[in-house]
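The other protein chains are all here in position, but one chain of the complex has been omitted.
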Amino acid sequence: MKKALRVVASLLLCSAILSACGGNGNNTGSESPAPTNNSASNNTEEATVKIIGFNKEETRKSYLELLRQQFPNYDIQFQFVDNKQFKNVVTTYLASGEGPDIIEGTESSWIAAGYLEDLTNQPFVSRYYDTGIKGFTQNGKVYAIPLQSWFEGIWYNKEIFAQNNLTPPKSFDEWMELHDTLRNAGVKPQAMGAKSWESMMKQSIGVALNDFYSKPEGKDFDGKFGTGEATLSEAWLSAFKKWDETIAKKNLTPDMLGVEYDQALDEFATGKAAMWESGPWAYETLLQKNPNLKLGMFPIPGSAEGSGWLVGGPGSSWSVNKNAKNKDAALKVLDFTSTPEAQAALIKDNFGTSFLEGVDNSGIPEQYADSKAAFDEGHVYVPWGNWGTLAGNDIIMELGKQLQDHLAGVKSIEEVLKNTDKKAEEIRNSMK
Amino acid sequence: MKTTGWNLKRNVTFQLFVLPALIGYLIFYIYPLVQTFIYSFTNYSLYHLDMEWIGIDNYTRLFKDDSVIIGIKNTVIYALLITLLQNGLAIPLAIALNRPLKSRNGLRLVFFAPAVLSPLVVGFLWSYLMSSTDYGLINQALRAIGLNDVNWLGNPKLALYSILLTQVWQWTGYAMVIYLANLQGISKDYYEAASIDGAKAWTVFRQITLPLLLPSISFNTVMGMIGGLKVFDVIFAMTGGGPGHSTETIVMTLINKGITESQFGYGSSFAVVFSLLIMIVAFIQLKVLKKWEERLF
Partner (left out) sequence: MKTIDSYRRSDLILEILLIILALGMVVPIYYLFITTFKSSIDATLHPMWLPVEWKFLGYVEAWKAMNYPRVFLNNLVITVSSVAGVLLFASLAAYSFARRQTRLNNFIFYLILIGVTVPFQVATIPLFRLISNLGLIDNPAAVIFVNIFTLISFNIFLIKNFINTVPMELEESASIDGCGVTGTFFRITLPLLLPVIATVAILNTLTTWNDFFSPLLFLQSREKGVILQEVYRNIGKFSVDWTAFFPMMVLGIAPLLAFYVFMQRFIISGITTGAVKG
């Protein structure tokens, strides 16, 4: 009996090792792509196209309506997953060989694992400007098409500003003074949903864009950071220290760590706070909450006077699941998305500039007029898109969390950047 | 050994009874557990789908990884405190309820009720109660009596304890009910004899009640620790591990590393450490309880 047991136990161990080493777990069960939707299909083929995104459905409304009009035979399904869980959920889907057909965004781990379809030779890719495609290219292959650019700046309440004789600041110090004036007038200067790791992260990087990236040494930094030749601690420290003044002056306070994005939106919309950092996607919601809200957006200012910088870049994107059930339908949707009509629909609900060649981007809605100078000078950028294989959310998420600790008084700015560098190092090592 | 045909059939049937449970258990529990152990020595991840053996590199990396250390620290503190508080409150409550009170059943109903609620919903509900906005009930109440708002979930030093508070609310009744049943099984004669001897209440408690509560103390403390160590739902609902990493627990870190970051090998080494932790804790507890039992009886 004992011997039989030992045999059973070793068989169990063997099979465990073998199947683990097989390593193709993510592809078994999906080796049979659905060939029923041939490329020779015409538009009467029925198909379900599942899109998964981290931007709320209301910001895609016009676009989805247009899609459904264009493809009446497709059942277009949109699934929203909060950004906190997005990577988890999609990775799970992709690893199981199932899942959505179109995904908002790319991750270098998905590309490395072969989950995303190579779009390099698709006809619609060439319709985009290089600047839009670059961020979604790895090893010379294109894995996604850019949707409209996104950007984030500081929304401000025009009425409150007017009442206090304030205008959008041209420098960081001016911005700080502005906070003091508002505070003395009994108004909460800035709302912030610091419960999310994104808000402070972007604001501090905004100052870095002004102070560091606009200088010559900033030009190649991102590439070097991606390969590990440079660190954030050296490059970003002085900019971050400057931004830190806002915490020292109590413009951002620890209690904001308990405030969610939606609550901060609410504070700004109802006039409880005079400023709120966010982007165009919040515009419709803000007006819904308060139709009388007069708002504008100015860029994040830097130490020196200037037009400021917006944190932003090639927006999110659509990538295609390599194991998508309805790949052809998904590719058709992407093809249609690469038309001026579709781009306009995207922009309608969530303003941004399109990367499609030939689309007229000159019309900037009135609420962004205060940021026009920044747009004109091309002061819209995000570093993490250009970190090569380090691109993706992991590092900036860590930065955001470290900043939370900093706001609570637990870590210093130096430690924040040092720990973020450490995380980058960890990820770089895990990829070797 | 000679077995008749009938005996053989009986023996086989008996073994077959075990089979369904065993097979399922091996597939869905033991097999993944073994794989965890094996993965922990590899660099299995989305970047290394063909995994390679890397010896104990994952383990050495663990010791330098701040998020891992924080996760373990948070979880151990949490588990210890929930077990202490839950039982420290439940025992007196049970003793109180053991009195011939008229509303005993109603009281028991109420104290136990939170235990049937989903920890996820409890987490969400208390997030609203503890929120810093103007509809946060607790802060409203504090303001009403002239105190300042407390940043329950936004203060990294406080958040874990705020969550702990909600769980004490949720689970004390559960423990209490078990203690109460234990108490009700204790013969009144002991207490009669003690009162005749003029024993003080505290002595009665220490010499009579506490020893006789040993079975339920064992059960509750072991369950409390294990439950505390694998806490997930309520933290997920209330803070998602934040602010910063201050409420991240082991299971959460495990999911972050193992699934979100798809570092299957590295995450598995952490899982192995986790299971060792649990086994050590359980072992220590059982030893302590056994010693106590031996001392008393």
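By written order: A and B. Residues from 1 in each chain.
As a working rule, contacts are C-beta pairs under 8 Å (C-beta built on N, C-alpha and C of every residue); 3 or more make two chains touch, one makes a residue touch a chain.
Predicted model, so just to flag it, every value in this text is computed and none were measured.
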Residue among B:Leu85, B:Leu129, B:Leu210 or B:Leu289 that touches the chain left out of view: B:Leu129
Touching residue (missing chain; options B:Ile69, B:Leu85 or B:Ile259): B:Ile259
Chain A residues that touch the omitted chain in the full complex: 1-2, 5, 19-20, 25-26, 28-29, 79, 82, 89, 92-93, 95-99, 260-263, 265-266, 269-270, 289
Residues belonging to chain B that touch the chain removed from view: 9-11, 13-15, 17-18, 20-22, 24-25, 27-33, 35-36, 39, 93, 96-97, 99-103, 106-121, 124-126, 128-129, 134-135, 137, 140, 169, 173-174, 177-178, 180-182, 185, 188, 191-192, 195, 215-216, 219-220, 226, 229-230, 232-233, 236-237, 251, 254-255, 258-259, 264, 267-268, 271-272, 274-275, 278-279, 282
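In this text, only the chains that are shown with their structure count from here on.
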Interchain centroid distance [CA atoms averaged], chain A/chain B, Å: 37
Chain A-touching residues of chain B, taken from the complex the two chains share: 26, 30-31, 34-35, 38-39, 42-47, 49-51, 65-66, 130-133, 149, 151-157, 239-240, 242-246, 255, 259-263, 266
Parts of chain A lying in touch with chain B, wherever the complex brings them together: 12-13, 16-17, 20-21, 23-24, 26, 84, 87-88, 91-92, 95, 109-110, 112-113, 194-195, 197, 254-259, 263, 394, 401-402, 404-405, 407-408, 410-411, 419, 422, 426-427, 430-431
